[in-house]
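The structure that follows is given in the form of structure tokens.
Apart from one protein chain that is not included, each protein chain of the complex appears where it belongs.
Labels run A, B and C following the written order; every chain starts at residue 1.
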Amino acid sequence: MIIVMKNGATEKQVTSVVSRVESLGYRAHLSQGEERTIIGVIGDDRPIDRGQFELLDGVEKCVPILRPFKLASRDMHPLDTILDIRGVKVGGPQIVIMAGPCAVESRSQILEIAHAVKEAGAHMLRGGAYKPRTSPYSFQGLGEEGLALLAEAREATGLPIVTEVMSPEKVDLVKSYADVLQIGARNIQNYALLHAVGEARHPVLLKRGMMSTIEELLMSAEYILSHGNNQVMLCERGIRTFEKYTRNTTDINAIPVLKQMSHLPVIIDPSHGTGKWEYVTPVARAGIAAGADGVIVEVHPRPEEAASDGAQSLKPEKFAQLVRQVKRIAEAIDRC
Amino acid sequence: MIIVMKNGATEKQVTSVVSRVESLGYRAHLSQGEERTIIGVIGDDRPIDRGQFELLDGVEKCVPILRPFKLASRDMHPLDTILDIRGVKVGGPQIVIMAGPCAVESRSQILEIAHAVKEAGAHMLRGGAYKPRTSPYSFQGLGEEGLALLAEAREATGLPIVTEVMSPEKVDLVKSYADVLQIGARNIQNYALLHAVGEARHPVLLKRGMMSTIEELLMSAEYILSHGNNQVMLCERGIRTFEKYTRNTTDINAIPVLKQMSHLPVIIDPSHGTGKWEYVTPVARAGIAAGADGVIVEVHPRPEEAASDGAQSLKPEKFAQLVRQVKRIAEAIDRC
Amino acid sequence: MIIVMKNGATEKQVTSVVSRVESLGYRAHLSQGEERTIIGVIGDDRPIDRGQFELLDGVEKCVPILRPFKLASRDMHPLDTILDIRGVKVGGPQIVIMAGPCAVESRSQILEIAHAVKEAGAHMLRGGAYKPRTSPYSFQGLGEEGLALLAEAREATGLPIVTEVMSPEKVDLVKSYADVLQIGARNIQNYALLHAVGEARHPVLLKRGMMSTIEELLMSAEYILSHGNNQVMLCERGIRTFEKYTRNTTDINAIPVLKQMSHLPVIIDPSHGTGKWEYVTPVARAGIAAGADGVIVEVHPRPEEAASDGAQSLKPEKFAQLVRQVKRIAEAIDRC
Partner (left out) sequence: MIIVMKNGATEKQVTSVVSRVESLGYRAHLSQGEERTIIGVIGDDRPIDRGQFELLDGVEKCVPILRPFKLASRDMHPLDTILDIRGVKVGGPQIVIMAGPCAVESRSQILEIAHAVKEAGAHMLRGGAYKPRTSPYSFQGLGEEGLALLAEAREATGLPIVTEVMSPEKVDLVKSYADVLQIGARNIQNYALLHAVGEARHPVLLKRGMMSTIEELLMSAEYILSHGNNQVMLCERGIRTFEKYTRNTTDINAIPVLKQMSHLPVIIDPSHGTGKWEYVTPVARAGIAAGADGVIVEVHPRPEEAASDGAQSLKPEKFAQLVRQVKRIAEAIDRC
């Protein structure tokens, strides 16, 4: 951290800031500019609240130097983390494709889709049993019954299962069925939940919040990692901006930024990122071209009858096309 | 909802959309424009997923007509809701002032502040025992010990207590100590938690998420109301924008919009709204001038030593000034 | 500026950065942290492109220390600037009220409104002769004819005129009629135009762009000031955010921030800030309560027939109410 003193700060003010830095166990390094004095804080100052210093007399502002995350950072862990989910490797050379309905609606629906996405080339099956919905009047998911149907679909197809968990007390239950625990965008800063999945030591798909910075996404990953679980995948699923022609704005820049800063695998979700099925395939291609390790896509045989997210769901034949196109892009960047 | 057909949609496509509307139990109303046919859906279509219709052949888009909230709306409840919290009326003519530290740090700290804010004119005491922090390495609050200290401060001063609850399983515990359960900005769409406080039938201060639209804030209120709890206050605490000179952007427009659309009391939080103590008092004045029913402010006797949010905390003497100025604004709009 | 070296940067890299700093005529100040070395650049480094340094080997990032504006800053000019526009003082104790139609539509319209707003208590008359419209098919304003009508309205009422200029070659023409040249939000970074009004040495109302940071607003003011014109008023008129219930989001925080950082008068525009007439008066009150020096409002006797911006225009009787309420708020903060 660097503390910038105000233009005209007195020597006494500078001394007092230095004392405070030292009283917290750090060393202070003075640098006299023409208009401003600046004080470098030497040591790992991540745990300190910057705001504290901004209130000392004569201080103009404090500037952080260290990134606030550690375990999620490549500084601490230079090599790529590779997850192994029932034999599916995520984060290695292969592009991993996860697909399935927004919500599990019935036994026949999930089995039909599971077979269809497997045949088209998916490596994992997604589907929601607990659904976070903006309206209390909307369909909220089948709950444990949905989990059991997902498990049945896994038996039938061999595809590992990704499904969302929405509250700490359900973590054990969901873990008993699912191969990957999904943390949804709305729960990115639900710290009780992050704590619970951290302790679950089970693979996690962590979705970026619609208004989370990249740094906040990595800090939420840090919560999970710091509770002992290092099987975390990061998922870019679009952020909220002023643009309204699409449901969200896919932050494609986040893909190379995350790959550079972190060792964790990065997945792109073009279904939520765009909100309209017509744009899902081009944005899936883009995500892989930008360096993502996988893609998660909503598929439904009859989107116009889907209980939720129909507008952004691909029919199985469109999904098969997506798989073929994504594979060609993967080859063009020497992946598979 | 209105369904807009594409330019060139065939009669067969139109008929098929109409059939689907009718099969869901609504009536359809056709309107033939020069470039487009539009179909009005007649009946309360809030439970339907619009996306469904956008996928039917020949449909360009669907436009919602009804607001998605009901219980939170003035349509359903034209008169202002007034909460009574240990005799403090929120939502009536009086401007209610809630103040206290970001976090309860110690017995002496909370008692000192409680006395100071009471003396300066506060009506309620705020303070966090469970703190949602971006970093797992930051101070996370004193937990139940903090709740007990808050209760002690209430005994000492008579001020009702507002404090945050972060997970469903803590609702009963927090309720046993606190007069108002605060739902923090990061939990605005933590539906398990909204459900739990809805069932708690205890006053709630619901903070708008930094990424929530006004509509989403009202929908989250709707969750609480729909589970049987109508003692909800809405709190504008700043949204995230591109502007970086302040921590958040206080959405002052939201005050008159919320007062117009909803019967629930509206509180402004200029501490989080600005993130810097210098701007807290002018923005508090602005919030009241715009029609808010109260203000919630962070106060700390030694902000430079605060465990969190020091930069946006007022010292007690500055807070006393805020109270005096807010009262003058209240009188200027015929409130008290 | 502070240059932060990467973790593990070599001595040679550090030396090379230092040489470069010195070769540009600055002094470098080294500070060795535990994880990072940082280099302070000593001297007025505002003209340097920070990006340059970020490209040197071993550099992680550069952090600016000095604010990039000078002439617009209170550091250079501690006392409030007060403009005198035909006897109307802007930036002093009095709250200045500017009102009129979005666009001048006809002789009778502008004269009717000019008389109405004068009677209600306005100090200046606004009205557009050149209108920037998103669509080439919308009404573009009466041009010079509109300017002449504004001048006639000034003759009739004594109210000074504010009107927009949209291109450098029209500056002389508009100046020959108007008392204040308005730079619209869409032209905030039209540097050719800023240059031209800078040379015009005529009062300017500079509207913040819907996408401009506070810093960029001050930098655009700096363009005008640096070309010799120090008669500049800053105008907060709402920024673009994700919120869609209002046309823009009035950045109320910007009022105290601008008053703290700059000596220039600050005006609030609640008509554009909200986009809906119902919210104009509460947000006008809020702006004055937050410390603005004046308010600019759209008024139209028959908003439903206005050629543009009808939805956000007040009828004269509503405007008279706004004036009365704004005056009460002004008194509550010891202004007039």
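The definition used in the following text is that contacts are C-beta pairs under 8 Å (C-beta built on N, C-alpha and C of every residue); 3 or more make two chains touch, one makes a residue touch a chain.
Owing to the predicted nature of the structure, the values given are computational and were not obtained by experimental measurement.
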Contact partner of the left-out chain, one of B:E22, B:D75, B:E119 or B:D172: B:D75
Of C:E54, C:D84, C:D172 or C:E317, the residue in touch with the unshown chain: C:E54
Sole contact to the chain not displayed, among C:S19, C:Q32 or C:S138: C:S138
Residues from chain A at the interface with the omitted partner, ascending: 211, 213-215, 238-239, 241-246, 249-257, 260, 273-274, 278-279, 282-283, 285-291, 325, 328-329, 331-333
Touching residues (missing chain, whole complex) on chain C: 20, 46-47, 49-56, 68, 132-138, 166-169, 186-187, 189-193, 209-211, 216, 219, 222-223, 226-227, 240, 277, 303-312
Touch list for chain B against the chain that is not drawn: 2, 4, 7, 29, 31-36, 38, 40, 42-44, 63, 65-66, 75, 240-242, 244
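In this text, only the chains that are shown with their structure count from here on.
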Chain B and chain C: spacing of chain centres that average the CA atoms, whole Å: 30
Chain A and chain B: spacing of chain centres that average the CA atoms, whole Å: 26
Overlap residues in chain B, where contacts from two or more other chains coincide: 211
